[in-house]
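Let me begin by presenting the structure, written as structure tokens, before commenting on it.
Every protein chain except one is present and positioned as in the full complex.
What follows is subunit A.
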């Protein structure tokens, strides 16, 4: 699956939308969803939580393993995707759309977020 051009990406395989009115959407990439396998449980940050770029803010559980969810930015969570909590398989079936994870009011962005092309280089090189 191709990585949407308008998004930016972290090395931990999250994507981040451009902020609208200061609020950006976060999800994990198709590459990450495929590596996890079928996601069966998603623990997302709660509304009002402060998340910090590069730090864990939840977990995604698949058949084989549990993986920490990292935030690609720093800010306050303004919405968690209840659809994903109810049906975690959305992360696999629509990672860039209905399977988004949370929305965050961005207070600080790291400088090392990747473009779609840079992220593709990262995943092609086997990381």
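Keep in mind that, in the parts below, contacts are C-beta pairs under 8 Å (C-beta built on N, C-alpha and C of every residue); 3 or more make two chains touch, one makes a residue touch a chain; residues count from 1.
Simple rule for what comes next: contacts and distances are computed from a predicted model.
*Asks:* When one chain of this assembly is omitted, its UniProt record names it as which of these: "Sarcosine oxidase subunit beta", "Aminomethyltransferase", "LysM domain-containing protein" or "Electron transport complex subunit RsxB"?
*Replies:* Matching the unshown chain against "Sarcosine oxidase subunit beta", "Aminomethyltransferase", "LysM domain-containing protein" or "Electron transport complex subunit RsxB" yields "Aminomethyltransferase".
*Asks:* So which of A:12, A:38 or A:120 would be touching the chain we can't see?
*Replies:* A:38
*Asks:* One chain isn't shown here. Among A:3, A:29 or A:92, which residue touches it?
*Replies:* The single option touching the absent chain is A:92.
*Asks:* So that we can see where the missing chain sits, which residues of subunit A does it touch?
*Replies:* Spelled out for subunit A, the touching residues are 34, 37-38, 40-41, 61, 63-64, 66, 89, 92.
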